[in-house]
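What you see is the complex with one protein chain gone and the rest in place.
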Amino acid sequence: MIVAEKKPVEEIIDYVKDFKKLLIAGCNECVTVCEAGGKKEVGILASALRMYFLNEGKKVEIDEVTLERQCDHEYLEEIRDRIDKYDAVLSLACGVGVQFMAEKYFSTPVFPGVNTCFLGAAEERGVWSERCQACGQCILGETAGICPISRCAKRLLNGPCGGSTKGKCEINKDLDCAWQLIIDRLKELNRLDDYEKIMPIKDWSTERAGGPRKVVREDVRL
Amino acid sequence: MESIEGEPGDFKVTLTSYPRYIDPIKCTGCGECAKRCPVTAINMYNLGLDDRKATYIEYPQAVPLAFAIDIDTCIGCGLCEMMCLAKAINYEDNEKKSTICVGAVILSPGSEGFDPSGMDVLGYGKFANVVTSEEFERILSASGPYRGHLMRTLDREAPKKIAWIQCVGSRDVNLCGNGYCSSVCCMYAVKEAMIAKEHSHDDLDCAIFNMDIRSFGKDYEKYYNRAKDEHGVRFIKSRVHTINEDSTTGDLVIRYTDESGQTNEETFSMVVLSVGLQIPESVTALARRLDIELNNYNFAVTDPFAPVNSSRPGIFVSGVFQGPKDIPGSVTEASAAACAAGTKLAEARGTDTKTIEIPAEIDVLETETRIGVFVCNCGINIAGVVDVPAVADYAATLPYVVFVDQNLFTCSQDTQDKMKEVIKENNLNRVVVASCTPRTHEPLFQETLQACGLNKYLFEMANIRDQDSWVHANDPEAATEKAKDLVRMAVARAGLLKPLKEKKISINRRALVIGGGVAGMNAALGLADQGFDVVIVEKEAQLGGLSRDLTVTIEGADIQRYLLELVDRVTGHEKIQVLTESLIVGFSGFKGNFTTEIMVGPGMYERKIDHGVVILATGANEYKPEEYLYGQDYRVVTQIELGKRLEVKGADDISKVVMIQCVGSRNEKNQNCSRVCCQSAVKNALHIKEFNPDAEIYILYRDMRMYGLLEDYYTEARQQGIIFSRFSQDNPPNVEATDEGIAVTFKDHILQRDISITADLLALSAGMVAEDTEELASILKLPRNEEGYFIEAHVKLRPVDLANEGVFLCGTAHSPKLISEAISQALAAASRATIFLSQSEITLSAVTARVDPDLCAACLVCVRACPYEVPRINEEGVSEIDVALCHGCGICAAECPAKAIELDWYEDDQVMSKVEALLEGVL
Amino acid sequence: MSTKTPSKLEKILSAGHMAVTSECGPPRGSDSEDITKKAEMIKNHVDAINITDNQTSVTRLCSLASCIHLKKMGVEPTLQMVTRDRNRIALQSDILGAASFDIYNILCLSGDHQNFGDCPQGQNVFDIDSIQLIQTVRQMRDEGKFLGGDDINRPPQMFVGAAANPFADPFEIRVPRLAKKIAAGVEFIQTQCIYNLEKFELWMKQACDRGLHEKVYILAGVTPFKSAGMAKYMKNRVPGMDVPDDVVKRMSGVPKENQAEEGINICVETIQRLKEVEGVKGFHIMAIEWEDKVPEIVERTGLYPRPDIS
Partner (left out) sequence: MRINYPGTIRIIRLPCTGKVDVIHILRAFEKGADGVYVVGCLEGECRFSNGNLRAKKRIEQAQQILDAIGIGGERAQMYNLSSADGPRFAEYAVEMTEKIKKLGPNPLKKAKEKMAA
C-alpha cells in the first residue's frame, strides 16, 4: 500500500492560516491503514486547528469528512454539492488523492495534510518499510524476490557494494543490505550460481525517467 | 472458634463473636465517629509506628469496611454515639456464642512474624534504627506511618545505606528453635531493597546479608538477578555476629564473618531484620482444641499426597499454617482446600440459592428521555459539607430531568423501595444517583432499576462523596459547586445512555484436562468427584508423566504406589474419560463453550470434544545435561537416574559420590531456578548414607534452596557428614573422566584452594524444562514465558487462572515444583474451574466493543492492538469482535484510525458529553 | 601478454613487473598546485596516480581536470569515475573528454553513498552501477560504440580497472563478485586497504583456484596508519574495512611519537609479505594526505627504481 506520514501541525497551519472555511478530508484507504489520514486523524487535526484559530482570534469554520477513497471520481463526487462552501480543502489522502481532489475541484485550493512516503509493507504495527519504487519493469524474478531498486541505497543492479557490513547497509546499520538479503535467499533457493549473471543496464524509461506514466487497459475499457 | 463437633459432612461449630460496639451492618463506614473520637491509641496495623483513634477501622481495605471501638482505650465519652447518624453505636454490645452447621472446615489461621526482641546481639528494641521487615514494609507503604516516605525511625532522616539481615527466626535451632526456612524472606528482602531504592531520592546502598538466596519461585531468580546486576543491590554471603549503634549518629555497625571466615565490619544507617514466619500461640491452642496434629514447629501435619488434609477428616488446612509459603502458594492452596472441602459437599451445591425475579424490560428508545436524580446525604458524610438541597434544586434545572429527590442514605433498603415506586410513578427512564462510588454501589442501584423494568445500563452515578465532600471538607462552598458539576456531567451522560443487552451463554459443564500426569489426574479427580464430566488428553500411552520416573519423596512416601492408586481411581471413575496417545490439533470457542479437536490413539482418528473449561497440566521433564561429561561417561548420571539406581541396586558399591547443583538452571539459557533439585540431591544423598553410612558425599552448590520444612533434611545431611561446598557461577567445578573414577576439581571457599575428588559416581542435579508446548500454545493462543512455562493471569491474585477466561493451569506446566505442590495446584485449578462449571449459564458484561462495518477499513489496527486477540477480519472483509471474548477495555476503540469501533456504555459521545457538560459556557 | 591500450600501467603489468600505483585526492578548491605538488612528491616512485572522484561524497575539484593537470606534467593518471553523480550520458561524455586528453587508465566505481558527504540531501543517480560502467567503457573502446549503439569517432583507449573489497560482507561472494567484474571486462583491480592479511590471502587463494589471477591484474591496496587513533577509526567507523585487533594493539603499543613510524613499518611488512602471494601483481599505495611517505615505502620494499617502459 501507499505509506504516508502526518505532516507537522505547524506546516499545515502555515498552509491554511488565511482561510475562513475549511474542509478537512480524510481517506478511508491506505492512509487510514497506515494511521496517517483516516477519520481519527481528521478529527484530531480539526480540533487542533479550531483551537489554533480561536487562539489567534480568527473565526474559522472547519468541517470534517472522510471519503472512501480520494483516488476515484465517484467517491470525490460525494462532496460536490458542498465544495463551494469552503475556501480551501485540507486533504489527508496521499499525493494521488490530493491531486485528484485538486483536479476535480479546480477553483478550490487543496493542501496536503500528509507526506506521501513510499509503497511499502507494515512490518509490524507502527513500522512500515519500502518495498517497491514502481519502476514499471519488475526484476524480482532475477533477484530472488528482493528488489535492489527500492531496497539498496544505491539501487545497484549488480551489488553489493564494498560497504556492506555484517548484512547491513553502509549508510545505516539498522538497514538491511538488500544484496545480502538477495544472496541469502538465492542460497536458500539453491540458486547462488545466478549471482554471477550480470544484470544488464536497466531501461529506466518505464520509471519516472520516461515522464508521467499511464496505464491504459483496452481490455477493460469500453 | 471454640470447638468442632461431629463428623465430616455434619459438623457443629461453636463460635464466639467478640463485641465490636459498632454494628457492622448499620455502619456505613463514614468515619465520623473516628473523626470525633478524642482518644488516641497506638496503631498496631502500622506496628506501633503511629497512632489511631479508639474508634477505628483496622486498615482501609478491611472487610467489612466497618468501624469498631477499641474498648481497652475507649473512655466512654459518648461522642461517637451522638455523631452516628446510622445509629450503629452500641456500648452494650457483648460477647456472643453461636453455633453453625457445616459439612467441612478450612483452617487458614495464618502466621505471625518472628519477634527478634530476645536476640540481644541484633539490637532490636535497643537501637531505634533496627527494624523488623514487617515494620519496614509499613514504612515503605503509602498508607504507612510515613506515607511511603523512606525515613528511619530514630530521626526521620532519609537513610543512605540499609542492610537486611536474613534468617532472623528461621534456619536457627540454637537461638529460637525454628529449624525451618520461612521461604519468603529472601524474596521480600530483595523486593524491599528494590522498592527502597525506588523511594530514595539519593543513591541508596542496599546490602542483604545472607547464607543462601532462596529465589526458587517462578521467575524469582530473574528478579534476584535484576536486583543484583541492574540495581546494584549487594548480596553478602555471611553470618552476622553483632550489631552495635554509633550513639552520635544512630548508625549501626554490623560485625560479620564472610565466606572465607574473615571478620569484617560495615556501617549502615538502618538495619532491617528479615524475620521469619511463625505459628502464633493462639493458633497452636486452636489446633489443640480441634484435635489437629501439629509437627514439632507447630505447622499442621499433612501427607505429601494429600497436602491440604489435616489429621482430622473433614478439616482442611491452607496457607502458612500448612507450612511456610508465599502469597501465590497460599492463594493456590486456599483454592486447593476449597476443592478438597467441596468434593464432600458437592451434593449440597446450590440448595440454598435464591433467585431474583426480574420483570420484562420497558422499551425506552422510542419514548422521550425522563431523567430522575437522587441526591444522597450519606448521613452527614455528604450533607456535612455539600449543600445537598442546593444541589438537588440545581439538578431540577438540568435538561430532561423530571424528578429530583434527596435521601439520608440512598443505599438503605427503605430508600431503595421508595426509589422503585418513584421510578414507576414518574415513568423515569434514566436514573442518576449522586452519592458515593460506583465501585461499591453501582450494582445495588442497577438492581433497583431492573426491578422497575429498566435496563441496568440506563444508570449513571455522580460521586459527590469520595470525590467531593470527603476531600474538600474544608471548603463547603467549592464542594457544593463541584457537586453541581458532577451532577450536571452525570445527567448529560445519562441522557445519551442506551439500553444494552447482556448476552447470556450456556455453559458446557465438562472439563478438558490436558496432560495426564499427577497434576492432571488430581485436577480431573477434583472435578469428577464434584460431579463434572472430565476428559483427560495424554499424549503418551500411559498416564503418570514425569512421576513414572520418580521413586520416593524426601519424606519417604512411595511415589509409585501412590501413582498406581491414582491411575486406578482415575481410570475407574465413571465421570472421567482418558484419551491416551492423543494430540490436540484444533481449538475454538470461548469460555464455557470450547471445542477441541483431538487425534486419538495410534490410529489417529479424529474426535471433537465440547467442553466448558480447560485445565493445562502439560508438565515438565528433567533437563538432559550437555555439561560435565553427561552421556559420555556412564558414571555421570542425573538425580532421577540416581534415584532409580538406588531403588534397584542400592549403594553398597559406591563409596564416593559428588553431586553438582544447578545443572541447566540459573544460567544464561535458563535463568530460573528449578526449585526441586536441591532437595533431590539431599534426598538421594541421605539414601546413599542409609545404604552405605561410610560413603563420602560432596554436594557442590551455588545456594542450597531447602525451603520450608525441607531445611530439616539439609540439617540432617550435614549432621550425617555430607559435605556441602559452594561454587560460583563463573568458576564451576571441573570434571574429568579417569580410569579410577570421575575426577571433580572445585574451589573450596573456606580453604580458598582447589580440591580434587575422584568419585565413583557424579550425580548432576539437572533442572526442569517445560514440556514442549509451542504448538499447543499456538493452537490454544496461550501465553508462555521464555522458558516455555504458561503464564498465569496474575502471579498473586490469580495464580492458577490464565488471562484467557475458562482456562486454568496446574503442575509443572506452570513452573518447576514438588509433587505435593503440584497436587495442591491441581486441586486449586479444579476449584477455580468448579466456580465456572457450577453455573448453568453466565451473563456477559454488555460493556464490549462493536465495529461499524461501513466505516471499517480492515486495517488490522484493532487486531494488532487488542491484548486478547479478539478482533478478526471476517468473511465480509471487515473487523468483527466477538462479545463473548471481548474484555471491554476499549483499547481498540481508541486506536481505530477509521473511528469504526465504539465501546458500549463508553461511546465517544457518552464520554465526551461529560466533558462538554463540565465545560459548558466556559468558552 | 600483448597490450590493448597505450597505458603505461598496462605495459608494465604485461611485461611481468610488479606495478606500483598511488592516489591523490583533489583539493576542495580550484588551486591546481595542490594536486601537482602531491604528484611531484611521488611521480618517480609510482607508475600511475589515481585521482579520486569526489571521494566519500565530499565535493572536490573534479577528477577529470585533475588528471589533465597530471598529464600536463608528464605523469600517468588513472581517472576514477563513480556512477553516483552522473547518468549514462554524462559518464560517456566524460570518458570521451578524458580520451581527448589521452588519459589511458580508468577505474570504474559505484561510489560512496552521498549520506557520508557534504551534500547528504542531494539526489544520487546510479543510472548504472560499477559493473555496468566497466561494460560501458569496454564497449566504447572495443566496439567503438556508444551505449545507444552509434559509432564513436576515435574511441577511447583506456585500460579498465575496478576496485575489489576482499573484506566486505558477505565474504562468500567476494570471489564470485570479482569473477563478475572480470566477466564484465575489467583488466586490473585495485583492492581495498589490506590489514587482515590472512583473510586477503584466503581471498587470493580462492581467486587463484578459479584461475581469476590469470584474467586480471590484481594490485593489493595498502594504507599506512599515521596513528593508533586512525587505526581505531578505520576499524570502527569505515564501512567495509577489516582492521584486526592485533594491528590496533600494535599501533597503540608504541609511544605516540613513534606511531607514524610504526604505521610505515606495518605497511612495508605488508607489502613484503604480499609480494610473495600468488596472483598479486602490484601495489596500490593510498597514503591519505601523506604522499611524502610513498617514496620511503616504495624504496624500503625494494620496488624502486620503477621500470622504464616507453
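Lettered A, B and C in written order, each chain numbered from 1.
One rule holds for everything that comes next: a contact is a pair of C-beta atoms (placed from the backbone, for glycine too) under 8 Å apart; a residue touches a chain by one contact, two chains touch by 3 or more.
Quick caveat, the model's predicted, so the values are computed rather than measured.
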Touching partners, among the displayed chains, of the absent chain: A, B
Residue among B:I358, B:V471 or B:M604 that touches the chain left out of view: B:V471
Option from A:M1, A:A48 or A:I83 whose C-beta touches the chain left out: A:A48
Hidden partner chain, touching residue among B:R138, B:K456 or B:K914: B:K914
Hidden partner chain, touching residue among B:P19, B:G148 or B:G179: B:G148
Residues from chain B at the interface with the omitted partner, ascending: 31, 60-61, 142-143, 147-148, 438, 463, 467, 470-475, 478-479, 482, 485-486, 489, 803, 847, 865, 867, 887-891, 893-895, 903, 906, 908, 911-912, 914-916, 918-919, 922-923
Contacts of chain A with the absent chain, listed as residue ranges: 8-10, 13, 40, 43-44, 47-52, 54-57, 59
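Here is the rule we go by: only the chains that are shown with their structure count from here on.
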Chain A-chain B separation of Cα centroids, rounded to whole Å: 50
Where chain A touches two or more other chains, by residue: none
Multi-partner residues of chain C (at least 2 other chains): none
Of all residues in chain A, those that touch chain B in their complex: 28-29, 32-33, 35, 38-41, 43, 54, 66, 122, 124-125
Residues of chain B defined as touching chain A within the complex: 855, 857-861, 864-865, 896-900, 923
Of all residues in chain A, those that touch chain C in their complex: 153-167, 170-172, 177, 180, 183-184, 192, 195-196, 198-202, 204
